[in-house]
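In this view, the complex is presented without one of its protein chains, the others remaining in place.
And then chain A:
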Amino acid sequence: MSAILSIRGLRKSYATGVEALKSVDLDINRGEIFALLGPNGAGKTTMINIACGIVTPTEGEVLVDGRNWQTDYRHARTRIGLVPQELSTDAFESVWNTVSFSRGLFGKPRDAGKIETLLKRLSLWDKRKSEMRFLSGGMKRRVMIAKALSHEPDILFLDEPTAGVDVELRRDMWDIVRDLRRDGTTIILTTHYIEEAEEMADRVGVISKGQLIAIDEKKALMAKMGRKTLKITLSDPVEAVPAGLEEWNLVLEDDGHQLCYAFDSNAERTGIASLMRRLSELHIGYKDLSTRQSSLEDIFVQLVHAPEKAA
């Protein structure tokens, strides 16, 4: 798949001495939903702001469809829409005016029909005459999306799109994002709601301390880094992991009622069959078995915090 956006050797050091990005390389494929995960201060927003021209990088470049985003800034910026994390709006403007303003600012002629379609699609039509200051946080978030889409960009950056919104609205946002992708828009979203990335993303990148530490297809990442856990619910609780089961590194949980065995589901030998045989040999009875696949959240925590633990 061809890259619609390429980031090459991007580095950003702020005047305060903070190194927000340390030589990041990243390709975003046309038409995908790419989730950029990272803890607060990891460099997600800095990367987006550089790509959108809001922050000046210390080094590196961004290519939009192969064209440099600074020397060919009109081409790049016309293609990109940004929904920032903060709800920054003109409090005294009406919804209609503020969305129309954005369309004009990005070089598109006035088109009442297109604005109407956009506002209806985002369930904002009834609020078109309302001043921004009278809207709820969720509605403001929708207006921010409408503003970003008003010039019909084919790359959309969503910086923490569901931060601080309720569950229902979050689901609505996800539907909107899926609709946009269906229409061919490439979406790059940053989030620290791992559930959001797990739900929507085609590919996932994990950024920590200014460095991309993992990037892959979501399913591949989960298969590669994910582990499964076998939970054995015992017939009778035990006080410690029974002798003779050392080689499986079992963990005792639920006040001695459950033995947990973490295994690699992709390995040729998972060790489950031998474990079950040994339990039988030791006359340890069990009444239930279940497995659990580690989530993207587990992988994220493992990626971001493993180096800290190792240190």
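The rule is short, and it goes like this: a residue touches a chain if its C-beta (ideal position, glycine included) is under 8 Å from a C-beta of that chain, and two chains touch if they have at least 3 such contacts; residues count from 1.
Simple rule for what comes next: contacts and distances are computed from a predicted model.
One chain of this complex is left out of the view, and of "Transport permease protein", "Xanthine dehydrogenase subunit D", "Sulfur relay protein TusC" or "NADH-quinone oxidoreductase", the protein name its UniProt record gives is "Transport permease protein". Set against the missing chain, the residues A:Lys108, A:Arg181, A:Lys228 or A:Arg278 yield one that touches it, A:Lys108. In the complete complex, the hidden chain is touched by one of A:Gly31, A:Gly53, A:Gly256 or A:Gly271, namely A:Gly53.
On the side of chain A, the interface with the absent chain consists of residues 14, 49, 52-56, 73-78, 80, 82, 84, 86, 88-92, 97, 100-110, 147, using the contact rule stated above.
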